[in-house]
Each structure stands twice: as C-alpha cells, then as structure tokens.
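Every protein chain but one is kept in place in this view of the complex.
Read from first to last, the chains carry the letters A, B, C, D and E; within each, the first residue is number 1.
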C-alpha cells in the first residue's frame, strides 16, 4: 500500500485553484493505489472520458477531496 | 492537471445564490479537468440532460460543492 | 450558469422542517440548472418517482443539502 | 414542496439510538417528498427490501442523516 | 421504525478500531431497519459478499459512519 515516492508533501496550497488541482491529484492517486499499471489506466481512460456518468463520478470524488483541501487551507480566507 | 487560465479566484461570494452557482461551476470544472474537449462534452450533454439518474447525480455533486462554498462563507450569516 | 430570478435569499429558516424543505428545494435546483426545460423535467419525473433507486438517490441529495442547512442554522438549538 | 403536517419538530433527541431512528425517518421523508403516494411506495418497497444494493443505498442515506443528527446532539456527550 | 431492543447505548468507544467496528454495526443496522427479516438478509449476503461493487458500497457506508464515530470520540486524541 505504500509508495516509495513522495507525492504528497502538504495539503497547504496558495490559491483555491491550486487547491482544486490538488483535489484532482488526490482523486487520481486514489485510483492509482488500486491500479498502479499506467498502461491499464490509459486504456480505461478512453472509455471513461467519453461517458457522462463516469465524468460525473470523477467530479464527485474531486468535490470530496476539495472539501478536505479547502478546510485544510481555511478556505483561503 | 494544471490549467493556465485562472478560473477560481476565491470561494467567497456575496449571496447564497451566487454560492450555489459557484458550486455548479466547481462541479463542471471537475468534469472538464477529466475531459477538456468541449465538443465531446457538448455531445454527452444531450443524453445527460435527458436522463433522470444523471440529473440527480449532477445535483449530488453540486450539493457537495455547495457544502464547501457555504462553509467558506460562514453560511452568509 | 446564472439565473436572473432570485430563488435563494438565505439559508436561515425558522424550523428544522422548513430547513428540510429548503434542502429539497436546493436538490431540485441542482437538477434545474442542468436541465432548465420544465417540460423535459415533468416527463422524466413520471419514471423517476416510480423507481426505488431514483427515490433513494433523491433522498441522498436531500440529506447532503440538509447537512448544509442544518449547520447554517446551528441545528435550531 | 411544503407539507401541512408538522413531522419534524426538533433534531434534538435523548439517546444515540433515538438519533439513529430520527435519521431513518429523515431518509424516508426525503423519499416521501418526491413520491407522496403511499400505495406506490408500498409497492416499490417489496422489491426494494429484497435487493442488496437498494438496502446498502438506504443505509447510506441513513448514515448521512445520522451525521447531521449526531452533530446536532453533540454526539450525546 | 423503532426497535424495542437497545442496540446503541453510546457513540463513545475506547479505541479507533472499536470505533471502526461500531461504524460497521451502524451500517448494518441501517440495512436491518429496512429489512428486518434475518433470513432474507442471509440469502442476500451470499451474492453481496461476492460482488466487488457491493463490497465497495458497503465500505462506503462504513466510511461515513466512521466519520461520525471518530468525530464523537475526538479522533481518540
């Protein structure tokens, strides 16, 4: 379950947009820990990115991670 | 994963309704980061907007993002 | 994405039940921003309201929005 | 969207178990506002209560409402 | 909707692992209130426990209830 590479140093980022992009990264890493094979992921991506339900499901996970990142940054207030 | 254009400057908005509209924008951006091709998105939208499950799923993501935006704005109290 | 009409003036309501009803309104508006055509929505509603999964999905979105409204009102304590 | 009958006077209950039961009530009311016809609901219930995915989906909504009720009651601490 | 038996006396438990196990209990009780017939539940369980989506859905509900229990226990800090 552990990755040797450090990919997440901090939840603190400078702007809301960077926070949103970190949320996207977290969402993708949630996938990658389950399926680490990049070739498989690339193949799945073609179908995935052309299916409305899949895109909404992706946005759903991003929304949850964005809650976490926003809270960590006190909503950049 | 990064967008050059700045599309999210702040989570702070003046009214609950603007907050809801920001939540919708966040939900759509969650989709757009996964599928940036506007033509594909337009094509998917036709089916999507005529399917009850898809519409509920969209509203679901909006609800999550609205939680974040509402909290950021201290519920406009 | 913006609606000219003001439909959400405040998250603050007098009672938990009014809060629940506001949560329902928010859930429906999440749909309406994606599909603004009332005739399409009415047609979808017939199937929707007779399908157990759809009804649970609706209740799911209401639960999320009720979290937001309840928090905004400090749980009417 | 409004019900004349008062069915939710307060989120405050005496015990965690009563809180869980209130969460179930909230989950059911989320359904009932969308489909108020009791006969339809009864008919759907037979299939519903015999389908594993539907039962998990029900428990999911209860979990969300239980978050709200628990918070309202400061976790009965 | 009420159960005569007391099954939930408190959300406070001694360790995170006990908290996780309470979250599992809450998730199962969310099912049981909808389908109280143990024989039906047992029959559904066979399919359920052999289906990847169902298992993820179960873990999803546990995650939500674990949020509640962890918060109640101030994360055992």
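In this section, a residue touches a chain if its C-beta (ideal position, glycine included) is under 8 Å from a C-beta of that chain, and two chains touch if they have at least 3 such contacts.
Quick caveat: nothing in here was measured; it's all calculated off a predicted structure.
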>> Applying the definition given at the start, please give the residues of chain A touching the unseen chain.
In response: 1-3, 6-12, 26-31, 33-35, 40, 44-45, 47-48, 51, 53-54, 57-58, 60-61, 64-65, 67-68, 71-72
> Taking the full complex into account, what residues of chain E touch the chain not shown?
Replying inline: 15-17, 20-21, 24-25, 28, 48-53, 55-60, 62-64, 66-67, 70-71, 75-77
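In this section, only the chains that are shown with their structure count from here on.
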>> Quick check for you: after a Cα superposition of chain A on chain D, what is the rotation angle, between 0 and 180°, in steps of 5?
In response: 180
>> Going by the contact rule already set, what residues in chain B reach two or more other chains?
In response: 28, 48, 51, 53, 57-58, 60, 64, 67, 71
